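Below is one structure, written out as structure tokens; the observations come after it.
Missing here is one protein chain; the remaining ones are kept as they sit in the complex.
What follows is chain A.
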Amino acid sequence: MRVNFTVNGRPQEADDVWEGESLLYVLRERLGLPGSKNACEQGECGSCTVRLDGVPVCSCLVAAGQVEGREVVTVEGLADYAGQRSCGTGDRTSPSGTARDTDSQTGEGTRLAPIQQAFIDAGAVQCGFCTPGLLVAADEMLERNPDPTDADIREALSGNLCRCTGYEKIMDAVRLAAARQSEGA
């Protein structure tokens, strides 16, 4: 079958999609967007979290056909998505991503969402396999709840497993992003 949907603001068309394919498979294998990770294929780990019409979902549990005509945001589009949000709320003084000259090897200088920068700065990335899903989930929480308590952060991210960090630096990163967001607001 053919599936038409919007990914990170761009219309996309996927052809020859087998009915059993997940949104995750189509993103990774057909659209060249491997940022969303496949770690359990049963909705337990959150590594494949994307926004579907704004709602965070495990893309491994969404059949590709279900996204026909809908809007998906993945980690690859997170910086633009967060940037548009901060502009959309009238916040033009503090750009969400700071674009510098991009280094092709490290990606240094890449425009980043505040939550992405905070994950780097706080040491919340080790192996990084859980990171894309956590970023999408944390960004969505900060959109809803700009001033979260620790219990709020833990509740919002409880669907995302991380095996490396013990979550302490992830907590630090979300607190840091929230603090930077409120300073900039």
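Going forward, a residue touches a chain if its C-beta (ideal position, glycine included) is under 8 Å from a C-beta of that chain, and two chains touch if they have at least 3 such contacts; residues count from 1.
Following the convention adopted for this analysis, contacts and distances are computed from a predicted model.
Its UniProt record calls the unshown chain "Oxidoreductase", which is the correct pick from "Oxidoreductase", "Molybdenum transport system permease", "ATP synthase gamma chain" or "MoxR-like ATPase". Screening A:Val7, A:Val67, A:Cys130 or A:Ala178 against the full complex identifies A:Cys130 as the residue touching the chain left out.
Checked against the full complex, the one of A:Val26, A:Val72 or A:Ile170 touching the unshown chain is A:Ile170. Residue positions on chain A in contact with the hidden chain: 18, 20, 28-29, 32-42, 44-45, 47, 74-76, 78-79, 103, 105-108, 110, 112, 116-117, 119-121, 123, 125-132, 135, 151, 153-155, 157-171, in rising order.
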